[in-house]
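This is the structure, below, for whatever I ask next.
With one protein chain held back, the other chains of the complex are shown just where they sit.
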Amino acid sequence: MAKPLKETLYLLLEDPEGRDPRARAIRAFLLALILLNIAALILETVREFSIANEFWFNAFEWLSVGVFTVEYAARVWVGGPGRASGLAAKVRHALSPLMLVDLLAILPFYLPLLLPANLVFLRALRLMRLMRVLKLGRYSEAIQIFCKVVMRKKEQLVVACIAVLILLIISSSLMYYFENDAQPDAFSSIPQSMWWAIVTMTTVGYGDVYPITGMGRLLASVIALLGIAMFAVPAGILSAGFVEHDESAQTASAVCPHCGKPLGPGHTG
Amino acid sequence: MAKPLKETLYLLLEDPEGRDPRARAIRAFLLALILLNIAALILETVREFSIANEFWFNAFEWLSVGVFTVEYAARVWVGGPGRASGLAAKVRHALSPLMLVDLLAILPFYLPLLLPANLVFLRALRLMRLMRVLKLGRYSEAIQIFCKVVMRKKEQLVVACIAVLILLIISSSLMYYFENDAQPDAFSSIPQSMWWAIVTMTTVGYGDVYPITGMGRLLASVIALLGIAMFAVPAGILSAGFVEHDESAQTASAVCPHCGKPLGPGHTG
Amino acid sequence: MAKPLKETLYLLLEDPEGRDPRARAIRAFLLALILLNIAALILETVREFSIANEFWFNAFEWLSVGVFTVEYAARVWVGGPGRASGLAAKVRHALSPLMLVDLLAILPFYLPLLLPANLVFLRALRLMRLMRVLKLGRYSEAIQIFCKVVMRKKEQLVVACIAVLILLIISSSLMYYFENDAQPDAFSSIPQSMWWAIVTMTTVGYGDVYPITGMGRLLASVIALLGIAMFAVPAGILSAGFVEHDESAQTASAVCPHCGKPLGPGHTG
Partner (left out) sequence: MAKPLKETLYLLLEDPEGRDPRARAIRAFLLALILLNIAALILETVREFSIANEFWFNAFEWLSVGVFTVEYAARVWVGGPGRASGLAAKVRHALSPLMLVDLLAILPFYLPLLLPANLVFLRALRLMRLMRVLKLGRYSEAIQIFCKVVMRKKEQLVVACIAVLILLIISSSLMYYFENDAQPDAFSSIPQSMWWAIVTMTTVGYGDVYPITGMGRLLASVIALLGIAMFAVPAGILSAGFVEHDESAQTASAVCPHCGKPLGPGHTG
C-alpha cells in the first residue's frame, strides 16, 4: 500500500516530465507560498504594520512552517532522483544543497522549542528565515541559469577576483600611508582605508571618506582609473557569460535554411 | 466622394512607401509639433518663465490639442494598415498601442471639461501630457530599434532582473539585521534598507545612507562586489543586443558553409 | 627658386612617406611644443605658480605663438595633399578642420591687438587657447582611431543617445511631479530635476539632490534600474567598437598556417 503512495508522491513533488496538472498545481502553490513568505519577511520589519497585524503574521508563519515541514518530510521520505532505498542514499539525498535549504528554512521555527533561547539567538534564527528566499532555487529558472553561467566562467571570475583583491590591498595600503596624517580618523588603519578603496573602486562613492591631501588625490586618481577598470572586469565576464549562454542555446540547433544541414555551434561569434 | 478623401488621408498619414512629399511634410510638421510640446512641457515648470509667457503657453496648448485632435480623428476614420471596414476592425485599430497613446495625449485637455475637477486630479492630468513624449514612438527609429533589441533579449533580461531582485532582497535583509541597531532611522525596516541596497548596487551612492558598523561595512563590501557585477549584467545584455542588431544587419549576406546559399539575417541569435 | 622651397617645405610638414629624418624632427618638435603649451595652460591657473613665473609664461606664449604662426603660414602657403595651385583650392584647404584648428589656436593672441578688448572678451579668448589641445589631432593616432570608431558606430550611438534623451525627459518629469512638494528647491522645475536625473543615471550620485519621499524613492529605484542600463549602452557600443577595430585590423591578413589561404574577416567572432 505504501509503495504506490510513495511513487505518486514522488511524481507530484519532482514531476520529472512536467506534464501532470496536479504536480503543476502543487509547484504553483509552493512557489506562491514562498513568495508570500518573502513578502511577510520584508513587511514584518515595518514596525507599525507588523504590530497592527501581529496575529496574521503569526498565523501565516505557523501555516507556512506547517506546509514546509510536510513538504520536507515528504521529500525525505520519497528520496532523490535515483531513489535507491538504502539508508546511505537517504542520507546523501538529505544532505544535498536543495534539501539542506529546505531544512534550514523551517529550523528557525523549531529550534527555540528545543534549546534554551536568548534574544541574540532568536534574532539570528529570524535571519535564518532568509533561507526561504533560496527555496526559490528549486523553482526559478533564472537562478539556475545564473548558477550555470557562474560555473562556466568560474576560472575567469576567480582570476579577476584575485586581481581585484591584490589591487585592493595595494591601493588601500598606499592610501593609508598618504592620508593617515591628514585624516587620522577616516584612514586610521589599512582595514579602515579598505572601506575607502572598495567604495571608490566600485564607483559607489558615498562621500563619507575621500582623500584631501594633494598626494592622496593624485594617488586616488591613478588608483581610481586603474582600479575601476579592474573592478568592472567581473561584471563584463558575467555579461559575456549570459550572452554566450543564450547564443549556445540558440545556435546548437540552427540549420541552414536551404540544405537543412546543422550549422554547428562554431559558425557564429 | 468620401472614399477617395479617406484614401488620400490614409496615404498622407501612414505613407506606406515614404515617397509622397506632402506626407513627408505632414510627418515633419507633426514631429516638430511633438518636440515643441515636449519643450513647452519642460519650460512650463520654470515658474518665472511660465508666468511671464502664460498666454503663449496656453495658446500653444490649444493649438497643439487642436492639431492632435484632428490627427487622432483622421487616424480613427481612415483606420489601420489592413483598413477592414467593419466596426470590430475600427475598434481593434483604436485600441492599438500607438492609437491609445494618441488618445491619452489629448485626453488631459478634454477631461476637466467633462468631469468635476479638483487640484489633485488636475495635477495627474498634467502628468498625463507626458504621453506626448511617447507619440515620438511613431516617428523615431531609435525607439523602434530599442524596442526590438529589448524584445530580442527579453528572456535574458528577465533572468537577469529576477537574479537582481533576489540579490536585492537578500542583501537588504542582511543589512537591516546588521545596521538596524546602529542606525535605527536609516535602516528602520527592510523596505527602507532596500533604498540603501539599490543606491549602492547601482553604484549611484548618494551618500544619504551608508553602513557605519564594522560588520555592516564588511557585509556592504562583499555585497557591493557581488551585487555590482550582477546589476551590470542587464546593461551588458542591452549593449550586446545593440551590437548584435547592427551585426545582423551587416551579416545579412553570410552564406552557408555547406551549400553556399545566403543564410539571411535571422539565422543567428 | 620658390617652387623647390615650397616642395621641400611640403615634404617637411606633411611627410607623406614618413621617412625623412628632418620631417620627423619637425613633427617631434611641434608635438613637444603642443604638449608644453597644454602644460602651461594648466599650470597658469595655479595662481601662486603663475604669478611667480609670469615672465616665463609670457615668454613661452610669445615663442609658441611665433612658431605656430610660422607653421600656419607655411601650411597655408604649401597647400593641401593635392596641392592644386588655384585660389579656390587654397581656400578649401584653409577651411579644412585641421587648418581651422591651427588658426583658432593662434587667434587668441592676435585678436586683442586688432579689436578693442574688454575683460569678458579676453577671458573667452583665453579659453580658446584650449584649441591647442586639438592640434594634437594631427599627431595622435589615438584620436584618429577614436574618431574612426565613433564614425563606424555612429548610427548605433545616435539611436542610443536618443533613447537616453527620451528616458531623461520622462524620468525627470515624473520626479518633478513626485518630489516638487517635498523639496521645492532641489526639484523646482523639470530642467532642475534633469540635473538629478543625469547625476543619478550616469551613477555619479554626488548626493546634492536625491528623493526623500516614499513614492519618489520607489520611482527613483525603478528609474535607476532601467535608466542605468540604458545609459551604459553607449559605453558598451564604444567598447565593442574599439575591440572590433583591433580585430578587423588583425584578422584582415590572417591566413591558415597549413594551406596559406586567407581565412577571411568572417571566420572568427
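Here the chain labels run A, B and C in written order, and each chain numbers its own residues starting at 1.
Operating definition for what follows: contacts are C-beta pairs under 8 Å (C-beta built on N, C-alpha and C of every residue); 3 or more make two chains touch, one makes a residue touch a chain.
These numbers come from a predicted model, not from an experiment.
Visitor: In the intact complex, which of the presented chains make contact with the chain not displayed?
Guide: A, B, C
Visitor: Kindly state which of the options C:Val67, C:Ile143, C:Ile162 or C:Leu226 is in contact with the chain not pictured.
Guide: Of these options, the touching residue for the absent chain is C:Ile143.
Visitor: For the chain that's not shown, point to the residue among A:Ile38, A:Val78 or A:Ala160 touching it.
Guide: The one listed residue touching the chain not shown is A:Ala160.
Visitor: For chain B, which residues touch the unseen chain?
Guide: 203-207, 257
Visitor: If the hidden chain were put back, which residues of chain C would touch it?
Guide: Touching the chain left out of view, chain C contributes residues 38, 41-43, 45-47, 123, 126-127, 130, 133, 136, 140-143, 145-146, 164, 194-195, 198-199, 202-208, 231-232, 234-236, 238-240, 242-243, 245-247, 250-251, 254, 256-259, 261, 263, 267-269.
Visitor: Name every residue on chain A in touch with the hidden partner chain.
Guide: Residue positions of chain A that touch the missing chain: 153, 155-156, 158-160, 162-163, 166, 169-170, 173-174, 176-177, 188-191, 200, 203-207, 210, 217, 221, 224-225, 228-230, 232-233, 235-237, 239-240, 266.
One rule holds for everything that comes next: only the chains that are shown with their structure count from here on.
Visitor: Which one of A-C or B-C makes the same contacts as A-B, at least in over half of the residue pairs?
Guide: B-C
Visitor: Looking at chain B with chain C, do both copies bring the same residues to the contact (over half shared) or different ones?
Guide: Since fewer than half of the residue numbers are used by both chains, the interface counts as different.
Visitor: Since chain A and chain B share one sequence, what rotation angle in degrees maps the C-alpha trace of one onto the other, as a multiple of 5?
Guide: 90
Visitor: Which chain is in the middle, if each chain's centre is the mean of its C-alpha atoms?
Guide: Looking at where each chain's C-alpha mean falls, the closest to the middle is B.
Visitor: Would you kindly tell me how far, in whole Å, the mean C-alpha position of chain C lies from that of chain A?
Guide: Going by mean C-alpha positions, chain A sits 44 Å from chain C.
Visitor: Touching at least two other chains at once: which residues of chain A meet that condition?
Guide: Answer for chain A, listing residues that touch two or more other chains: 203-207, 268-269.
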